[in-house]
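Following: one structure in structure tokens, then a few remarks.
One protein chain omitted, others in place.
Now for chain A:
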Amino acid sequence: MGIVYLIGDYMTKKFAVIILSIVLCIGVLFTSCSYYSSNSYETQEFLMGTVVLQRIYHKNAEMIAKEVNGRIAEIESVMTINKPGGEVNLLNDAAGEEYVNLGKDTLYVLEKARQYSEISNGAFDLTIGPLVESWGVFSNNPKVPSESEIDELLKLVNYKDINIDLENSTAMLAKKGQIVDLGGIAKGFAADEVIEIYKKHGVESAMISLGGNILTLGGKPDGSPWTIGIRNPRGKDGSYIGIISVKDKAVVSSGDYERFFEKDGVRYHHILDPKTGYPADTGLIGTTIVSDISIDADALSTATFVLGLEEGMKLIESLEGIEAVFVTEDKKIYVTDGLKETFIFRDESKEFEYVEKR
């Protein structure tokens, strides 16, 4: 009896070990494969004058990505002023004349843009259009306007001249020649809309970048946060000066490196200061905003860039749930208190200095 029992026990152990090792092997294979899972779908499209990159973890990712691109194209067609048609063009064409009927999306973005113009005391100004047009920064033939031209155009830039009637879904610009330009905020809105599409399809993990305006849904499939490099404003595309790890956050950068041209040895960038009419020159070369909602980050990255370090920092600290990274002309990096624990300073160029305490 005793011997039989011992043999039985021995055999069970042997099988247990073999089965256990097979399970372990399969486990290794399984986890390794799922990490490189084909569930990760990545795609990029030229939309809204930039590259829209999506990474989606979902079995229907390809179909969802197509729907997303369609939605972005729709938003672009309604809000663009670089192509004919669209509601913002109608609003601009009727400036100083009459109220124009607008759709829900345009009204929402217009009102948000007006609010951020107010909050930033005009550092971000949705009526910047006449200046943008004159400089032609987004055209293929940018130029430096004459001083008298800039002085004339500055009279048309004033966010207080936009009248929005939410009740009747209409809006109007006060003076003829005024131009609303939603370029500094429409991509942020589009990203927020995209996240809604992801959620609708049950996606739990995805990331979208609209020309570097990044919005993440959840974390990565393994539960870890997304790691996002903060662009080195003096490095080439893809180089960075630090890393932040986020889940469910928007990360949007603005900088003098995005679009610029040179004339007579002077470098002119695309972020115009609504007060001077010239490219913002307040000592910053890059700003990055981290927030829950992308439209907020988009507007604030431009606003803080124009405000400069001190004023920009003050504005961000006055707002709930918004964090920022500032990079100055003298190559110093400052972050708001809420980011100090998660910001990793990593500068391969070795040109920048991280100032932890101000």
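Quick note on the criterion: a contact is a pair of C-beta atoms (placed from the backbone, for glycine too) under 8 Å apart; a residue touches a chain by one contact, two chains touch by 3 or more; residues count from 1.
Assume contacts and distances are computed from a predicted model.
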Hidden chain of the complex, named as in its UniProt record, picked from "Chromate transporter", "NusG domain II-containing protein", "Ferrous iron transport protein A" or "histidine kinase": "NusG domain II-containing protein"
Residue of A:86, A:177 or A:229 in touch with the missing chain, whole complex considered: A:229
Residue in contact with the excluded chain [from A:105, A:258, A:292 or A:311]: A:258
Residue numbers in chain A that touch the chain omitted from display: 10, 13-14, 17-18, 20-22, 24-25, 28-29, 32, 36, 40, 42, 44-46, 49-51, 53, 55, 140-142, 207, 209, 211-214, 220, 226-231, 236-240, 243, 251-253, 255, 257-261, 288
